[in-house]
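Following this message is one structure expressed as structure tokens.
Apart from one protein chain that is not included, each protein chain of the complex appears where it belongs.
Our next item is chain A:
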Amino acid sequence: MSCAFATIQSLPLTPENHSINPLKTSSPFLGFTRHLRLNPLDNNKSPSASIRRRQSSVVAVSDVVKEKKLKSNSSLSNLLITKEEGLELYEDMVLGRTFEDMCAQMYYRGRMFGFVHLYNGQEAVSTGFIKLLRKEDCVVSTYRDHVHALSKGVPARQVMSELFGKTTGCCRGQGGSMHMFSKEFNVLGGFAFIGEGIPVATGAAFTSKYRREVLKEADSDHVTLAFFGDGTCNNGQFFECLNMAALWKLPIVFVVENNLWAIGMSHLRATSDPEIWKKGPAFGMPGVHVDGMDVLKVREVAVEAVARARRGDGPTLVECETYRFRGHSLADPDELRDPAEKAHYATRDPIAALKNYMIENKLVNEAELKAIDKKIDEVIEDSVEFADASPLPPRSQLLENVFADPKGFGIGPDGRYRCEDPKFTEGTAHV
């Protein structure tokens, strides 16, 4: 993987290249994908083992499992997941992938507008983390938020409707692709400016701590996850929030979805030290780097990070090395990325990896997975039909929701509050 960073513009990525690169630039980065230790800088994983792992074309099994397997062969109890968990993870990732593919179709057919940013290829991060959460835990994302919302439980119908701009969308059609919110499932957005969601996530974590310590709600241990990309990690709000979260030991996990590209800006061209996980310890929290194309590895790290936050031990910075198969948005021609790089990551498709893992370890058979594929196809078809059939927002919706208390529109010349004007509820009042 360090090769990718060093040679991204020139060399195609092959296993041979991996061995060419001197270890001194690669080992701390690549080997550091595991348990959160008290001393986050401690990396005693031997470099050679990590290189062996990198050369494997299907990166589905973590070192922990490998080690366990060495001890006792192919015992189901040594696997990282049970069958049920595996199916849940698979289904969630397929849901994300199929949904995003349908979005692309709908966009090019003129049903969806504006800026739409698709998540293809990054499903392991969303699934790996969010499937561990409870309903009361909060998720904050960026504009690439459809799959985070879906993983958290927002029905596909509501998300698709929102994308079509219909009134049955999760935000009544008022948010759109970049602003997925759900009070029921505690999805706190959906933000268009990068970095601006991180303070909001920090605030949600602050509330959790406040409830426990000031309001004395002993069972308040909600955790917040903040998802954002590599470009955001050069933004001031990122650093300011790392500081505050560590300072007050807030129950938050900062999840960096490092897909190496911020539109057309390569992470290496934008960042003085591209190893983002290192920025955690600088603020006093563990920094972990994990292979974000492998849902089991992500999940393993996530379990620890979330548990750490829930215990009250404070935040964690998790850098997930991942990749987006499509362009930055549906308007992005995606000309700058090296096709060889894309091909390399296509071989690391998280869904294929999980599928192979489960089949090789005899957790499931092909038919069961195919059944899930079919089920998800139907869910997505249904969501499109629902969105198509849903009404567009009426005029009366225009002025609602600007204020939680509509008295905020003030007092009109006639002495009445503007919101009492019948034209207000019709949406035709001029405020």
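Here is the rule we go by: a residue touches a chain if its C-beta (ideal position, glycine included) is under 8 Å from a C-beta of that chain, and two chains touch if they have at least 3 such contacts; residues count from 1.
The criterion applied here is as follows: contacts and distances are computed from a predicted model.
The subunit not displayed here is recorded in UniProt as "pyruvate dehydrogenase (acetyl-transferring)", chosen from "Exostosin GT47 domain-containing protein", "pyruvate dehydrogenase (acetyl-transferring)", "Phenylalanine--tRNA ligase beta subunit" or "WD repeat domain 73". When the missing chain is restored to the complex, the residue among A:Arg134, A:Arg269, A:Lys370 or A:Lys407 that touches it is A:Lys407.
Of the candidate positions A:His117, A:Arg144, A:Lys209 or A:His289, contact with the hidden chain is made by A:Lys209. In the complete complex, the hidden chain is touched by one of A:Pro199, A:Gly264, A:Gly284 or A:Gly427, namely A:Pro199. Contact with the omitted chain, checked across A:Glu88, A:Asp101 or A:Glu240, is made by A:Glu240.
Interface residues of chain A facing the missing partner chain: 138, 140, 169-175, 179, 181-183, 188-193, 196, 198-211, 213-215, 236-237, 240-241, 243-244, 247-248, 400-405, 407-418, 420, 431.
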